[in-house]
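Missing here is one protein chain; the remaining ones are kept as they sit in the complex.
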């Protein structure tokens, strides 16, 4: 390989470009888009790819996020593979449509550039937008870097279109920290992706001139529960399918993300911090440095927040002999459910309700506030203290300007 | 007249028989609407000039114009009376359900 | 021009649960006759969705879907893009929505699909309020009409709806839409001809068809067509179309029938006093002056 060719194989691109290239490789047939910071460069790049003839796709711009998802759904009903992307206020504006799509079981893939929600206004990243859509019936995957963003788009289509799942997927990419950060990303070859993700074969849940059907119809209380149960079962099924897809992806592309979760140095960990998205990389560095100091630190990265990996999380608590090695666990939430905990903490705490070790919730990184390595180190220190019986508050705001 | 027929809808008996997504096949009618009717339109075939006014205005589309005489599908007629009201020849009369038709 | 005999016998909307004498049902049935089976249909939450599609009932015998209330236009765009991607030819992408779903919550989405120039047909059956949910006012509700959210006040003298009907036709003309029209179920041939034009034209087409509602307006179910005619004859509704960048008024009454003939047949206007009628008369005359000056060079 010449130097020039080598340089093309190893691309240095932004997280948003990685998403756009990932989408391009999946050959969507229809994209409806509406721009919003920090998602905008995704749809700019896709429109450019279409304009340059590098992506054969019906691409069009609509008048709002609500319409973006409605139009995407309209196309999905014709049996097309579709894509759209949004962020923050846009995601919330789409809220009705998210439920519409998941309830109607269309396998749409969407990228959400995680950004906080107003008010106060702010364009920077946290998870308050997608966490607010936790119960929209979409699967949610949070990625750590540009490479995982690209790879997760490809995996997302494979997952959503699995006929036992038939549920939309939201790929959550931290605003700016990932979307606007350039990193080394290996862009797979088209033929490799084609082999991994064949042409989409829809279920009967489509508009078909030869077989007229009514879609998205009303269902009375007599039958609604059964349709909801199906959605529930599909998510449960997805818990089995996600790791299998990740394994298959590993075989095809040589990259593996652990399926639902990545347990980093958790095998013998005494102090485990749980996180989602871009912060997990920084957490791993801190855990490494603590390990050098003799502290058994581990990182639990939750990739899929919905479906929530209850069993997978429970499995890291004990060693092979069944002994609980964890002394304290902390959860970093880049969101907060006012009046209760951070949302991820609530779920982790519920998953681990049978274990008595202390649990702490760190609310951090709100509205783009940086989570420094020192912050994370301090979180581990607090876990050590609390495991030794020190009294502390369960929910702690990291980096608050004054003492609580 | 070409219209969907009443058929028996077979409800899913188990989880596996449920459709993926809330969709349903078109072209099957699951029940009839005859119970809605208080007044029944009676067509006087002698007076009818087949002008099609009733056919065009019927909200239900229950008037069949394809045969020798116009026929009304009483399974789906709700007895609104538009046909009787609009008929230029007064060929349709509305009669209370249950009363003898002459 | 459409010949009644040549209209297909096939009923593509049948067995629905609309109230007896429903104007929306008349309009939808006639639309389906002209559009035919090669269509993908979207209808938002509205009377028509409620009376046609509740599991396992499906009274439209074409591929169809219930659209989100606010987004019929956007769904139509998506469907059109989808059939383009799939290479499906000779198909009409059709929307049927009520006045609330069109003039109120759906207007952004309607404006979007028309602005994009997508090849779709959008029918708004106008029964002048949110009928499906029990008669609440919409921006299409006429002046003086009582609805459950614009009641007439006995002591206050409130007259019901205090604003005049929103003019969707002008809004669509301002979009330089490929084709748009107003129509009435009381003039079915005129209406069906317009639907045929909407179907044939390339690009977006919009028709607002007046569909009297016996339940919400308060008149006997057999008078739907009669009421529809009176609306046109009194000049309170006009039949127009816009094509090739020109507006045509299809019926220009030489003299208007007295508005009382129309209004006093309906429960929703029964409370109006002479001074209220005078306001409506004045509004009508003003509207027609505008129409005549602008479109008829009169």
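Going by the order they are written in, the chains are A, B and C; count residues from 1 in each one.
The rule is simple: contacts are C-beta pairs under 8 Å (C-beta built on N, C-alpha and C of every residue); 3 or more make two chains touch, one makes a residue touch a chain.
Convention: contacts and distances are computed from a predicted model.
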{"item": "Missing subunit (named according to UniProt) among the choices \"Pyruvate ferredoxin oxidoreductase, gamma subunit\", \"BMP family ABC transporter substrate-binding protein\", \"Ribose transport system permease protein\" or \"Acyl-CoA dehydrogenase family protein\"", "value": "\"Pyruvate ferredoxin oxidoreductase, gamma subunit\""}
{"item": "Displayed chains contacted by the hidden chain, counting the whole assembly", "value": "A"}
{"item": "Of A:21, A:93, A:106 or A:124, the one touching the omitted chain in the full complex", "value": "A:124"}
{"item": "Among A:34, A:142, A:176 or A:227, residue touching the chain not depicted", "value": "A:176"}
{"item": "Residue of A:189, A:248, A:373 or A:388 in touch with the missing chain, whole complex considered", "value": "A:373"}
{"item": "Touch criterion as defined above, residue of A:45, A:284, A:325 or A:349 at the omitted chain", "value": "A:284"}
{"item": "Hidden partner chain, residues of chain A it touches", "value": "3-4, 6-8, 10-12, 37-38, 123-124, 144-145, 174, 176-178, 180-184, 278-279, 281-282, 284-285, 368, 370-373"}
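Just so it is clear, only the chains that are shown with their structure count from here on.
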{"item": "Comparison of A-C and B-C by number of C-beta pairs in contact, larger one", "value": "A-C"}
{"item": "Inter-centroid spacing, chain C versus chain A (mean Cα positions, whole Å)", "value": "44"}
{"item": "Length of the line joining the C-alpha centres of chain B and chain C, rounded to whole Å", "value": "24"}
{"item": "Touching two or more other chains - residue numbers and ranges from chain A", "value": "212-219"}
{"item": "Multi-partner residues of chain B (at least 2 other chains)", "value": "22, 24-27"}
{"item": "List of chain C residues in touch with chain A within their complex", "value": "37-38, 40, 42, 49-50, 52-55, 58, 60-68, 70-71, 73-86, 88, 91, 108-109, 111-112, 115-116"}
{"item": "Parts of chain A lying in touch with chain C, wherever the complex brings them together", "value": "29-30, 32, 57-58, 60, 62-64, 66-68, 70-80, 82, 96-97, 100, 207-209, 212-220, 223"}
{"item": "Residues of chain B that touch chain A when the two form their complex", "value": "12, 15, 18-27"}
